[in-house]
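One chain of protein is taken out of this complex; the other chains stay put.
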Amino acid sequence: MDRKVIFKGRALPMLLLLPQLAVTLVFFIWPAAMAVWQSLLQQDAFGLSTEFVGLDNFAEVVADPAWRGAAANTAVFASSVAVLALGVALFLAVQADKAIRGQRFYRTMLIWPYAVAPAISAVLWLFLFHPSIGLIGRALNAAGVMWDYQLNGNQAMLLVIIASAWKQVSYNFIFFLAGLQGIPKSVLEAAAIDGARPLRRFWTVVFPLLSPTTFFLLVVNLVYAFFDTFGVIHALTRGGPGKATETLIYKVYVDGVDNLNLGSSAAQSVLLMLFVIALTMVQFRFVERRVHY
Amino acid sequence: MEDAVLARRAMARQRRGRWLAHAALALGVLVFAFPIWITLVGSTHDAATIGRGDVPLLPGSHALENFATAWGEGGGRTHTTPAAGMLLNSAIMALLIAGGKIAISLLSAYAVVFFRFPLRMAAFWTIFITLMLPVEVRIIPTYQVIVNLDLFNSFTGLTLPLIASATATLLFRQFFLTIPDEYVEAAQIDGAGPLRFFRDILLPLSVTNIAALGVILFIYGWNQYLWPLLIINDRSMETIVVGLAKMIGSGDTQNEWNTIMATAVLAMAPPVLVVVVLQRWFIKGLTETEK
Partner (left out) sequence: MATLNLSAVTKSFGASTVLHGIDLNVADGEMIVIVGASGCGKSTLLRIVAGLETPTTGHVAIGGREVTRLEPADRDIAMVFQNYALYPHMTVAQNMAYGLRIRGTPKDEIARRVAETAGLLGIGPLLGRKPRELSGGQRQRVAMGRAIIREPKLFLFDEPLSNLDAKLRVQMRGEIRRLQQRLGVTSLYVTHDQVEAMTLGDRLVVMHQGRAAQVASPMEVWARPADTYVAGFIGSPAMNLLGGTLAEGGAAVQLKAGPLLRFPDGPRAGGDGRPVTVGVRPEHMLRDGEALVTVALDLVEPLGSETVLHGTLASGEVLTARLPGMVPAVGSAMPLAIPAEALHVFDAESGRRLDA
């Protein structure tokens, strides 16, 4: 892990590290510490005095039905986005991995949504699903489905899930395709000779061999759904109608920025940090052991 | 089973497999392209057509005026900022973030890999744990730091906090570990100091990695949403992704949708072009940073 041949000197490397460390300390470590500290404080309504309240903020947050609702929304939202984005991407990657004509064209056409910002992805889908100007929204209403994501919470949730998953499919597709291409052809041929038909081959050989990729992507997709989709929700539904699409991260924002409830917002932030740390730990443990074969 | 039947089945299965692949991929491409197509088409019609909900599937004749309006005046009833300025702001932000991340990550990876000094591993781990602290989970305190440093409404405030990069540092560290010892020894024998070695040997060798990472980071920077939303409230500094979302407002039917759609096209064109044109770098950057 370390190089044998190195340069001498102590001042120079420390100087080189300075910019990165300064930014990290000032904008990452300090605010994170502040979040932890603020999560232990309570401010009065006028912001005149603060007192130390221990874990009260956490107890309050966890007991708060609004937070529980947001947690439930997040669970539904994140698992739907992950399953949808992973499933569609895996299916498309398997098709693209077959030696067929036009493979490069398909690949190019499938990867560029990665470049679209989550907030813009939301805008694009709004153009389609808007009840009065959207092509699909109007078609649904014409077909007798009462479609208005601005009024119906389930429809709003569906729309943010689609807009979020749509963008993430590209990313997953690239990794699944690379994973598939990393499986030796001869192993698949051996399975064919052993008598396994394509579908069986997929579930008994291809899918198990892809599992490291799948696991890695699952973590990445969950992190994406938890945090990066803020833009989708903010641009599309603002957490509404009601609180139907308010996720945990969106609530942190609303409570901190709009409601200025710093203690609660900080406690929620800390809970989310714990979640990210846990996910990262799991992932690194897994990467260390690399794979199960 | 009859062999002829088996043979026919084998062929049918092959044909079906190929057909399914093409059909699925074509459908996939369609689903992925459809929202973009509708937006492109929308940007070529007048506001009334879209407002009535009669968005046609083929382009109209108002492209020039829509894009001119979006570019020079902006659209939306509540919030009008010309796209030209917002594009420039987005470009500045994306380039500063990508360039900044690469620069400080190169330096810190170089220090960590090629030197031994006290607290080296502590510094490394400090950088490393930023992986676990995305902006979103420390919004309020980071915002307070910016306010205290008087960086609100500034490009410094917009980009500096996003410049620390554990991923980029890890990538460069990984790459530097593969540089053969002979290069370093040769440089030392030639009397080249560490800075010279960095400039003349290490940087040229890292060009591929820098390019690949640059593509990913440019897109990352361009697509920032939450941070600019918080840090910028001066409209002249608005980035296009945030500006576009603000134009939509609450999704009112009376919006100037044609101009908004033209703005949406302008907002996604740069990163999409980067991905399509620099596809090779993009894929390399993506698959290598995330390992």
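Going in written order, the chains are labelled A and B, and every chain counts its residues from 1.
One rule holds for everything that comes next: contacts are C-beta pairs under 8 Å (C-beta built on N, C-alpha and C of every residue); 3 or more make two chains touch, one makes a residue touch a chain.
Just so we're clear, the structure is a prediction, and the values are computed from it rather than from any experiment.
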(request) Using the touch definition up top, pick the residue from A:69, A:208 or A:240 that touches the left-out chain. (result) A:208
(request) Looking beyond the chains shown, say which of A:71, A:191, A:220 or A:266 touches the absent one. (result) A:191
(request) Kindly note down the residues of subunit A that lie in touch with the hidden chain. (result) 184, 186-187, 189-197, 200, 204-205, 208-209, 292-293
(message) Across the whole complex, list the residues on subunit B that are touched by the chain not included here.
(response) 3, 6-8, 10-11, 13
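Going forward, only the chains that are shown with their structure count from here on.
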(message) On a C-alpha centroid basis, what's the spacing between subunit A and subunit B, in Å?
(response) 15
(request) State the interface residues of subunit A toward subunit B in the complex, per the touch definition above. (result) 1, 3-7, 9-10, 12-14, 16-17, 19-21, 23-32, 34-35, 38, 88, 91-92, 95-96, 98, 100, 102, 106, 108-128, 130, 132-135, 138, 150, 166, 169-171, 174-175, 178, 197-198, 216, 220, 223, 226-228, 230-231, 234-235, 238, 249, 252-253, 256-257, 262, 265-266, 269, 272-273, 276-277, 280
(message) Going by the contact rule set out above, which residues of subunit B touch subunit A in the complex?
(response) 13, 17-18, 20-22, 24-25, 28-29, 31-36, 38-39, 42, 50-51, 53, 55, 103-105, 107-108, 110-118, 120, 123, 126-127, 129-134, 136-145, 160-161, 163-165, 169, 176-177, 179, 181, 184-185, 188, 193-195, 197, 219, 222-226, 229-230, 241-242, 244-245, 248, 250-251, 253, 257, 260-261, 264, 267-268, 271-272, 274-276, 279, 282-283, 286-287, 290
